[in-house]
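All remarks here apply to the structure that follows.
Missing here: one protein chain of the complex. Every other protein chain is in place.
The block that comes next holds chain A.
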Amino acid sequence: MAVKAKQLISDLKNGLWQENPIIRLVIGMCPTLAVTNTTENGLAMGLATSFVLIASEIVISLIKKLIPANVRIPSYILIIATFVTFVDYFLKAFFPGIAESLSIFVPLIVVNCLILGRQEAFASKNPTRRAIADGVGMGLGFTWVLVVLGAIREFFGMGSIFGFTLLGEWYRPMVIMVLPAGAFITLGILVGIMNYISREGK
């Protein structure tokens, strides 16, 4: 089961750009649109999802041979839900501020199709080391897009980034940017820009 380092790096890079979950695969849209009204929320959501993704990819690739095909989906969901509950308690205990602002979207990580999708498409078919690389890549890919989205929306919607006010009193915030409509507009423009860049490269 010799997995070449080259393969691992390409698995890792895959999630960051070519198959980026948000701008390429366009999955996991619910948290993407709902919690990116501030940079901090975007980052916290990205990291929480990454943790669940990496942990469950490891477990599932380890026990993939033991799970009968007929119950693989309920098994995956059970494993994912365990890690999500862990994250939920952990945030509430040590980061109550973040837990409060993400509120219902932490338990909802269970149904993020990015996570289940990667188990089905990758972790259940590949060795553990490749699954870790895939989890880290996909997780980071998800996180960076969430942070960029959050930063753009917070900057235009509140004139600040990570809670630090950058624009002075003269700036009249574009309130639409922190509302759900702003998420759709920003995401659309971002996906458009990414498509343009990758087309230029060809």
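Details
Here is the rule we go by: contacts are C-beta pairs under 8 Å (C-beta built on N, C-alpha and C of every residue); 3 or more make two chains touch, one makes a residue touch a chain; residues count from 1.
Everything below uses one rule, namely that contacts and distances are computed from a predicted model.
Per UniProt, the protein behind the absent chain is "Ion-translocating oxidoreductase complex subunit G"; the candidates were "Chemotaxis protein CheW", "Ion-translocating oxidoreductase complex subunit G", "ABC transporter ATP-binding protein" or "Cell division protein FtsW". Of the listed residues A:Leu12, A:Leu25, A:Ile79 or A:Ile115, the one in contact with the hidden chain in the full complex is A:Ile79. Here one chain is not drawn; of A:Trp17, A:Phe90 or A:Tyr171, the residue touching it is A:Phe90. The omitted chain makes contact with just one of the residues A:Val26, A:Val71 or A:Ala121: A:Val71. Counting the whole complex, the residues of chain A in touch with the unshown chain are 37-38, 66-71, 74-75, 78-79, 81-82, 85-86, 89-90, 92-94, 96, 100, 103, 157-158, 173, 175, 178-179.
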